[in-house]
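Only one protein chain is missing; all other protein chains are in place.
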Amino acid sequence: MDRELFSIVRGPVDPRCLDPLASDAQGGIVTFLGVVRNCSDDGLTVAGLTYEAYEAPALREFETIADEARERFGEVRLSIVHAVGELDVGAVAVAVAAAAEHRSAAFDACRYAIDELKRRAPIWKKERYTRGDSRWKSNE
Amino acid sequence: MDRELFSIVRGPVDPRCLDPLASDAQGGIVTFLGVVRNCSDDGLTVAGLTYEAYEAPALREFETIADEARERFGEVRLSIVHAVGELDVGAVAVAVAAAAEHRSAAFDACRYAIDELKRRAPIWKKERYTRGDSRWKSNE
Amino acid sequence: MNVRVVAFANVREILEGSPRSLDLPLGACAGEAWNALETLFPALCAHRSSVRIARNGRIVSLDESLRDGDELAILPPVGGG
Partner (left out) sequence: MNVRVVAFANVREILEGSPRSLDLPLGACAGEAWNALETLFPALCAHRSSVRIARNGRIVSLDESLRDGDELAILPPVGGG
């Protein structure tokens, strides 16, 4: 039960870090990977993203979110890993995995975790554009 | 756009076969892995599962499900891979990945695909128990 | 005429070891093919209400007419995933 992982890593997340979440009692594993897109929501061509985090509070927030998911969706195991630093287009910025006996709880917990992470975790993102400038982008 | 994969493989699914689904335009990738559990829904200890498929119609059904997901959830790419043959506990029996510009469509499409696969795809499963017997199990 | 029979899961096990083709009168429908199979394998009766029949890979109703050389598949309730 302690192969859950809550982590902030420098540079792209390697999704294989989520593999140890699997266990013989869990039939469904749902994974979300957030990948750096080549286009911003307002249509600019993105060269990459730079993330920064208030690390210790962010990790505590990950664990709180996982606790809340367990309260809501029953026995489920979660891993949450977020990148900081400079990421290129195509890099994995965030990886969330939820393992549960049945798939419904795994889907619900994974979605809850990424939604809440984006809403609450003290992490910030700067979009760097190919035209040369850059801009901090919040999720609000 | 043709790095989608619809496949039936002999033996456990290697989830890395889903990796080519990622692209620079897709910001969210949701993956579902169905893993062989060590316990049946009626509490028996499971030694493994044996799957069989009506292969060509099953593959057509995978593609139909992907088309339906696109109609419902917009631009989304899907891969669906299912195992046949004998699988041990812990093996991946089915892998579904959905990639979309934003995470909501990716979650919805992945969940739709696995729900419909279980409901409709011509695939059958026999549970083999450690006590020696075995039983065909339908999803109904 | 002659149709090839394929079956899966518990129904496949009932048919196991039998010839996988079925001689039928010209113009027979899927329901008649099922009845012929039930006569050969009485254990199939228990599955009558739960199986579906596919003709050349597509689900059909029991009144679907068959042709020589068709592949007739007997599909019990599915269990994928």
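Each chain carries a letter (A, B and C) given by its place in the written order, and its residues are counted from 1.
Note that contacts are C-beta pairs under 8 Å (C-beta built on N, C-alpha and C of every residue); 3 or more make two chains touch, one makes a residue touch a chain.
Given the structure is predicted, the values throughout are model-derived calculations rather than measurements.
Within the full complex, the chain left out of the display is in contact with A.
Although one chain is not drawn, the whole complex shows that of A:L5, A:I29, A:A66 or A:A93 it is A:A93 that touches it. Counting the whole complex, the residues of chain A in touch with the unshown chain are 34, 51-54, 56-58, 60, 82, 93-94, 114, 117-126, 136-140.
The rule is short, and it goes like this: only the chains that are shown with their structure count from here on.
Note on connectivity: the fewest steps through touching chains from chain A to chain C is 2. In this assembly, the C-alpha centroid of chain A lies 49 Å from the C-alpha centroid of chain C.
Between the Cα centres of chain A and chain B there is a gap of 23 Å. Inter-chain spacing, taken between the CA centroids of chain B and chain C, is 27 Å. Within chain B, the positions touching two or more other chains are listed as 34, 114.
Residue positions of chain C in touch with at least two other chains are not found.
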